[in-house]
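All protein chains of the complex are present and in place, except for one that has been dropped.
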Amino acid sequence: MFFENIWYCVALASEISSRPIGRVVCNRPIVLFQTAKSGTLVALEDRCPHRQAPLSMGTVIGDEIMCGYHGWVMAADGRCVHVPHQETVSRNARIESYPVAAREGFVWTWLGDPSRADPAEIPEMPWLVADDRSSILSRFHARANDQLMADNLLDVSHADFLHAGSFGSRAGQRGETDTVRQEMETWTKPGSVHSRRVLKNVALGPMAAAWGGFTEPVTRTTSQNWRPTNTINIELAMENRENRILINHDHIMTPETETSSHYFFAFTRDFVLDGGYPNDEDMRREQETTIRTEDIPMVEAQQRNRIAFGDPLDVPGQADKFLIAVHRRIAEMRGER
Amino acid sequence: MFFENIWYCVALASEISSRPIGRVVCNRPIVLFQTAKSGTLVALEDRCPHRQAPLSMGTVIGDEIMCGYHGWVMAADGRCVHVPHQETVSRNARIESYPVAAREGFVWTWLGDPSRADPAEIPEMPWLVADDRSSILSRFHARANDQLMADNLLDVSHADFLHAGSFGSRAGQRGETDTVRQEMETWTKPGSVHSRRVLKNVALGPMAAAWGGFTEPVTRTTSQNWRPTNTINIELAMENRENRILINHDHIMTPETETSSHYFFAFTRDFVLDGGYPNDEDMRREQETTIRTEDIPMVEAQQRNRIAFGDPLDVPGQADKFLIAVHRRIAEMRGER
Partner (left out) sequence: MFFENIWYCVALASEISSRPIGRVVCNRPIVLFQTAKSGTLVALEDRCPHRQAPLSMGTVIGDEIMCGYHGWVMAADGRCVHVPHQETVSRNARIESYPVAAREGFVWTWLGDPSRADPAEIPEMPWLVADDRSSILSRFHARANDQLMADNLLDVSHADFLHAGSFGSRAGQRGETDTVRQEMETWTKPGSVHSRRVLKNVALGPMAAAWGGFTEPVTRTTSQNWRPTNTINIELAMENRENRILINHDHIMTPETETSSHYFFAFTRDFVLDGGYPNDEDMRREQETTIRTEDIPMVEAQQRNRIAFGDPLDVPGQADKFLIAVHRRIAEMRGER
């Protein structure tokens, strides 16, 4: 089912405060908060050991969280430290506490063996904090399996069709005079899978053309990097003699249940950092709209369809090489568990 | 479960264009469209063989349909004929194509063995296209098994109670001075089951009285014709010395799932064809309102109740003779499969 000994992205850092939030990860409800006194990040099972009320309906007081139902208080390590009107507390009154860490704007939790949790293994994304870039971060929810949602990014050829109206190009469409030349290669490293796809002579969609002020076709180079479980970092370079712009877009998928997922997203640009078009809010509006109205509805429909048709075998195309390499790596990881 | 080698009504002809629509029939998602070049009707499995995205989210181009996700193109026979940036296409890249035909305003599909699909077997309803009549066609969705929805029409005695406020009569109601005389007969032919019910001295509800300008009781003759799976054609004559009017109303039920159905409907009149009351829009408003607010809610409640009570045995009355004859014929058909 779900991998246990792995870091899962569970929130944006901007979501976390001393008001607790509840989130389901791999079918487990967890509560996330920052303690009010020491400012520490905490992730606990989202239940009070007394009567199983969600702690996310409770209140952070000092470095602890008080259940909103009968006032029991849990410390950051999951031990109950106070029951109203009692001198002592049962040693059974404890819940799981999960390792948790924030890195470059995302919050990650480890649900497996805590002794194996090394924050250094959290995928680093240095471009998110680089001085000469500007980033936006978003969170989405999808009623689709996290792998299906990740597969959307593992075959970027979807951009030319699903996003034809915005930043796609219809490159490769049947019947169009196809002057585009595609090169694609995929390779595997111990902890990651990589792909590089170059399209030459691409006529850009209106949105992408406006970003770089392009009037002529460009060479579009997409470099992709997959790390487990489903962190996909994409560097996209578009260039011709007019301009060269560089985009990083990052997509992190976390299972909520078998058929729903959390989708964390970042978009980083190296162009127009001085306040013209596009600024951060333009990027947020364009990207969130595209993901909400094009990507997620398509993948959710695909999820429903797979269930309706009893999960038929896919027929891969040449563009699926990267996706296939990633699926193979995941199957190996399942074997290694 | 569902009959396979039979024509199912799946759409109104007016719903079909070169914008594809998706519809679930017998648990199978299908996509329906008219090709843009030759104008042919097409019914395919509603999935792209590549990644199972619904083709109903795609685009008809020429005589083919392009998937909206990665641009694969399917011909009307279900074969994939184009994958972007590929010279060849895998022979496995194909989906089911279903025989499909339009007749008198309804579109029918055959999900079983295509070699046995004979469009001549599609139920004909010539009154729908007769010069001296006027018809309206509608489609409804019901969260009830198609047989339960069909049974509603197989016992037309419901009209006197469920539709007492509109075109019913309360004939037969307990305690009312019952001057109505009912005659009913049912008979079976090889491909159909028939019923004829005559009620004499019926005081009409206000709506039916207005159609024919009746002020006095009428003789109401209902002739019913059931053809498999669930096409029910009803001819209703109302007459007294003041007037005689003739109505055909047709009800075609198609399973969506075991507990939901598509309900196709036509209403044809031979009276007031010159623009007074009732005109086509009056008929549409009256009939659609009645079916949406009286028939479908009752049958949906009946469906929920049957599930809640564990499907108890019905206790038939004399008015159920036609329904029983039809159910027997369906049981025979299941035996013959």
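So that you can tell them apart, the chains are marked A and B in the order they are listed, and the count of residues begins at 1 in each.
Quick note on the criterion: a contact is a pair of C-beta atoms (placed from the backbone, for glycine too) under 8 Å apart; a residue touches a chain by one contact, two chains touch by 3 or more.
Please read these numbers as outputs of a predicted model, since none were measured by experiment.
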| item | value |
| --- | --- |
| Residue in contact with the excluded chain [from A:His70, A:His141, A:Lys189 or A:Arg292] | A:His70 |
| Candidate in contact with the missing chain, chosen from B:Met149, B:Ala171, B:Val218 or B:Ile252 | B:Ala171 |
| Residue among B:Glu45, B:Glu64, B:Asp146 or B:Asp160 touching the omitted chain | B:Asp160 |
| Touch residues of chain A, complete complex, unshown partner | 24, 27-29, 45-47, 49-54, 57, 61-62, 64, 66-73, 80-86, 90, 92-93 |
| For chain B, the residues touching the chain missing from this view | 151, 155, 157-158, 160-162, 170-175, 180, 182, 297-298, 301-302, 305-306, 308-309, 312, 314-319 |
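Assume only the chains that are shown with their structure count from here on.
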| item | value |
| --- | --- |
| Chain centre separation in whole Å, for chain B relative to chain A (CA means) | 46 |
